[in-house]
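Next up is a structure, given as structure tokens.
With one protein chain removed, the remaining protein chains of the complex are shown where they sit.
In order of appearance the chains are A, B and C, and numbering begins at 1 in each one.
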Amino acid sequence: MAMTMSGEQQLAAPREKVWAMLNDPAVLKSCIPGCETLDVIGENEFMAVATNRIGPVKARFKGKVRLTDLDPPNGYKISGEGDGGVAGFAKGGASVNLTDKDGGTLLSYNVEAQIGGKLAQLGQRLVNGAAKKLADDFFVRFAAAVKG
Amino acid sequence: MTATGIGAAVRRKEDFRFITGKGQYTDDVTRPGETRAMFVRSPHAHAKIKSIDTAAASGMPGVLEVLTGAELASDKIGNLICGWMINSKDGTPMKMAAHPALAVGKACHVGDAVAVVVAETLAQAKDAAEKVKVDYEVLPAVIDPAKAQSAAAIHELAPNNTIYQWHLGDAKAADAAIKSAKHVTRLDIVNNRLVPNAMEPRVAIGDYDTGTQNFTLWNTTQNPHVARLVIAAFVGMAPEHKLRVIAPDVGGGFGSKIFIYPEEVVCLWASKRVGRPVKWTCDRSEAFVTDAHGRDHVTHAEMAFGDDGKITAIKVKTVANLGAYMSTFSSSVPTYLYATLLSGQYDIPAIYCEVDAVYTNTVPVDAYRGAGRPEATFVVERLVEVGARELGIDPADLRRRNFIKSFPHQTPVIMAYDAGDYNASLKKASEIADVKGFGKRKRDSARVGKLRGLGYSNYIEACGIAPSQAVGSLGAGVGLWESAEVRVNPTGSVEVLTGCHQHGQGHETTFAQVVADRLGIPIDNISIVHGDTDKVQFGMGTYGSRSGAVGISAIVKALDKVEAKAKKVAAFMLEAAEGDIEFKDGKFTVAGTDKAAAWGEVTLNAYIAHKFTGAQLEPGLKEGAFYDPTNFTFPAGCHICEVEIDPETGHTDIVGWTAVDDFGTVINPMIVEGQVHGGVAQGVGQAMLENAVYNSDGQLVSGSFMDYTMPRADDLPSLKVDMTVTKCPGNPLGIKGCGEAGAIAAPAAVINAITDAIGTEDLAMPATSQAVWAAIRRVAKMQQAAE
Amino acid sequence: MPVVSMTVNGKAVSADVETRTLLVQYLRENLRLTGTHVGCDTSQCGCCVIHLDGKAVKSCTTLAVQAEGCNVLTIEGLAQPDGPLHPMQEAFRENHGLQCGFCTPGMVMAAVDMVNRKGNELDEQTIRQELDGNLCRCTGYHNIVKAIAAGAKAMKGTSPSA
Partner (left out) sequence: MYAFTYHRPTTVRQAANLLAKHPEAKLLAGGHSLIPVMKLRLASPSAIIDMNHVEGMSGVEVKGRSVVIGAMTRHFEVAASQTLKDVMPALAGVPGSIGDPHVRHRGTIGGSIANNDPNADYPAAVLGLGATIITNKRRILADDFFTGMFSTALEPEEIITKINFPVAKKSAYQKFKHPASGFALVGVFVSKRGSDIRVAVTGAGSNGVFRVPQFEEALKKRFAPKSIEGIAVSPDGLNTDIHASAEYRAHLIGVLAKRALAAA
């Protein structure tokens, strides 16, 4: 049961600029919640380490982030999978779409997330909310980055 | 009836140690030089294991060994097996996939053991387990049993994930009856998957003696001898005589501790490898993804009715989810323990049942309290109840019209019921539950905005499994007799060795009551010995409500022999003919005289052997017996549940519970009532609270007590428990068995009551507040649409 | 490793323990008081209930170091050594309030605490509600409820600490 979420952000910047930022590893690093490192390991492929805290729970995920289905400057899919060690694993992806709107750009996204292992087994009460929070965090930070 | 004899509510002898904290459970056992094991488990439901890197873990402090399936294979440790052969309709045998104790090549469910770390301390083992690096390639997971047969095969040998396609009964007769029926009731039923959750998590200690080369396994098991047999003969750990299995106090089983689990095998094996005892204690979160689950059926069922509400046929198609591997007895549960009970308490001329068992990427499913019989009862009792509502006949009346009234009764599905009086239990239960006053109570509830409903469940079960020859012909890999040995000491005290195992049932008391009753000696002079393969010669363990009907029968048989021998001794002592010796109330007398000898005098004489020669009589007083039953036993009864529902929230309160059961002869009514209470609680749990929920990725999302709703004190009412008695003609004391009745009866009673209250049959288990609320809303919407 | 000192069942005990040692581990493994059980890892089941300074707590959710200087009472210390059983223990036996016995020590300790807080006359509803922190899989609670009501009455006049 993948968790699905969607949302949108109205950005006061042209589509090309938003697109460029979506492809900028430094911007991505600053937007991925808890991201400690994001190293380029191939074309549109990164190795990332992120630490996330949900209440008393703290999990450090290591894994790959990929950009696929690139359709400049209209959108792409950003996906990642992280091994959280004893906590389990997390996988997720977001389809990002950019459209011109009100002189700026409307960024809309559909997120799918999956978690497994201990977090999935023990955190049922909280995982949907946590996944939503992390997804929202990413795009809120991105909006802030666009704003500058 | 004496104060401690058969029928007396004797307080339990075993309780003193439990209430003072002196019970000895497996985790309380510590072996000198003990090491601790921690398993590395798959977080994926289905994944190829590309590689396992144990180097980092091996170098961690305190680590003695890190083992994987590769070492298991190279040490030629065999696979775990399912011991009950089921053949498909077409005659092909069931497709049993290899089940290594540590996964080889791929992991097939979340929690599948992939490696084990053995270290000096548990904390060190846990620290190191985190360093074992497993490279997985995740494969698509098959989770939904209803879709398993159209998914890619998990195990190559089982195309369409189908283990067997089995059937029982007469399809043509059932179809014909349905075709010509006045009315047919049809239901789609999901029998929800449950996690047994005995309060004591499983524990295993493997202890290899390098001197004698003997293995000892301390284990939380319901059947130590079967564990030894399987681990010796199939897993090949050691010859049977070099393996001792000890099951000390066991904190509940409910079926889940019958099976032979990977961890037991691994602890034994690892102990030999490290040369020290290896202990594994299961965490609760580990138990959720390793202990065999229960139930998990998807069923379509039809019941045909003829004139006057007479049931003419029942036809059932079930898909049974057996999980990722076939557990020890899993194949028998949805077949011979299920379809054979589909006649319920009713005279039904035509029955046909098809069962497809499937693999999925979930924890193995096996017997859980009732095992197949709760599923059967749920099908029958829902069909009868819904049928009555559809036909506009009072549900109790419809049942009465269809009850089997003469015995023995041969059903169309193997079972021959030997004795019962179903109307008696329905009548008594209806009186105790004040069914007559229900209408008024319903109106009173309505006045405060509440809905009220009443539901019956007239269950039958087949217990005391069973004649060995019969189960052998049905595919069982073992006989299901029981053994007993009665050792009488020179001073007259008695030790009874039984192959049954107690894990809450109170055998130390009830078995002693039977002996006290028979020998006329104080109950405190009797010890019941069990749970150690070095002490008891062989036995089949405790499950399926068999300890009374089969285990006690073996003791009675041994007591017969003891009495016969003691009479011989008494004859020599009293200088009388053996045939003139009478034994009553612990005293031997010579008929027609005042010559007498007390029990203790005779037992002493049996051992000092001064009154007879070895040629005349062997000294000593110790007799053994093996008892093989002649039939299953058939406990039955009527449970009535009354609920009150808050329609605004769906919150449902059970406001009344009446159970009237016929267990045949009752040794200790206090203990029997306790068994009913516990069974009902588990049945109510299934009906309203408990659900093992997998998401589509195969993650168990109700994997802790935070999400898997265990029944609490406040979820249950005070229960009214009563009995009727028809003795079982098949065993010496007339015992039928009581351990599973509540769990078998309860789910249908609850759902029948709730659906009665809310006016729709469209309600799946567990009927949580949300589910009941949603069902009420559906009814309201349909009513709105109709207007 | 810090030294932890406390009084357990009336006896002063002291040991070096790792800070991460749970009180239940300390009781079971160091002191070999194995009557206190572990039935879950999410603080739900109540098998591990003991009294810490006279109040029922879950010893699986308490660090041993937190019990420094405290008075701990476990099932093993409820009755006086060689003395009669505590009335609550007796009530559990008399009313068949246990089957497999695994939850029983926690149940009994919770029951005594319940009486300490709520008095000797406990109705069924109160007992059921107050048993929220203790799971039993065997008894269906029916006889536990009866046992606690009877034990509560029988405790009249006994000292509140035990």
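Worth a mention:
Keep this in mind: a residue touches a chain if its C-beta (ideal position, glycine included) is under 8 Å from a C-beta of that chain, and two chains touch if they have at least 3 such contacts.
From a predicted model like this one, the values you see are computed outputs, not experimental measurements.
The chain not shown here is in contact, across the full complex, with A, B, C.
The hidden chain makes contact, of the residues C:57, C:72, C:91 or C:108, with C:57. Only one of the listed residues, C:66, C:120 or C:158, touches the absent chain: C:66. Even with one chain removed from view, subunit C keeps its contact list with that chain: residues 2, 18-20, 22, 41-44, 46, 49, 52, 55-58, 60-63, 65-66, 68, 110, 113-114, 117, 130, 132-134. By the touch rule set out above, subunit A reaches the unshown chain at residues 53-59, 86-87, 118-119, 122, 124-126, 128-130, 132-133. Along subunit B, the points of touch with the absent chain fall at residues 123, 126, 130, 285, 648-649, 651, 689, 691, 693, 701-702, 705-710, 768-770, 773-774.
By our rule, only the chains that are shown with their structure count from here on.
Shown here, the protein chains touch in a chain-like sequence that does not close on itself. If you average the CA atoms of subunit B and of subunit C, the two centres end up 30 Å from each other. Rounded to a whole number, the gap between the C-alpha centres of subunit A and subunit C is 48 angstrom.
Counting only residues that touch two or more partner chains, subunit C has 42. Residue numbers of subunit A whose C-beta contacts span two or more other chains: 122.
The residues of subunit A lying in touch with subunit B in their complex are 1-2, 85-86, 88-89, 114-118, 120-122, 124-125. Note for the complex: subunit C touches subunit B at residues 18, 20, 28, 33-42, 44-45, 47, 74-76, 78-79, 85, 89, 92-94, 96, 98-105, 108, 124, 127-129, 131-132, 134-145. Here subunit B touches subunit C in the complex through residues 11-12, 14-25, 27-28, 123, 197-201, 249-252, 254, 283-285, 503-506, 670-671, 673-674, 677-682, 704-706, 710-714, 716, 718-719, 742, going by the rule given at the top.
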